[in-house]
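Would you mind keeping the following structure in view while I ask a few things?
Just one protein chain is left out here, and the rest sit where they should.
For chain A:
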Amino acid sequence: MTYVITQGCIDVRDRACVDECPVDCIYAGSRMLYIHPDECVDCGACEPVCPVEAIFYEDDLPSDQAAYLKVNAEVFADHGTPGGSVKLTDALTDHPIVAAVPPGVPTQE
């Protein structure tokens, strides 16, 4: 199981969650942050600090954000488990679903 970052993070990238994560499993793409599902320890520290409430537990994902479970997993397809965002030297390329979201579109209702 894992926590998942959803659309609300796009072009926000506040990073409060990054500071909070005890296992450093939140990685930055150029438009949003992603939680590595294999490194997340389900501790829940990130969820309350997100200023746009974009983080959900896997089981609590709103139905319109369900695709982001896949987004957070697939974005790491070429990276394996780096073991902490400081260890990832290559920049994380945003997931196509994220890249396709037009800039300036309100991402949170």
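Rule of thumb we're sticking to: a residue touches a chain if its C-beta (ideal position, glycine included) is under 8 Å from a C-beta of that chain, and two chains touch if they have at least 3 such contacts; residues count from 1.
Here, contacts and distances are computed from a predicted model.
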One chain of this complex is not shown here; going by its UniProt record, which of these names is it: "Hpr(Ser) kinase/phosphatase", "2-oxoacid:ferredoxin oxidoreductase subunit beta", "ATP synthase subunit a" or "ABC-2 type transport system permease protein"?
"2-oxoacid:ferredoxin oxidoreductase subunit beta"
Selected residue (touches chain absent from view) among A:E20, A:E58 or A:E74:
A:E20
Cross-chain touch to the chain not pictured, restricted to A:A16, A:C43 or A:A99, is A:C43
Contacts of chain A with the missing chain: which residues?
20, 22-24, 39, 41-45, 47-48, 83-84, 86
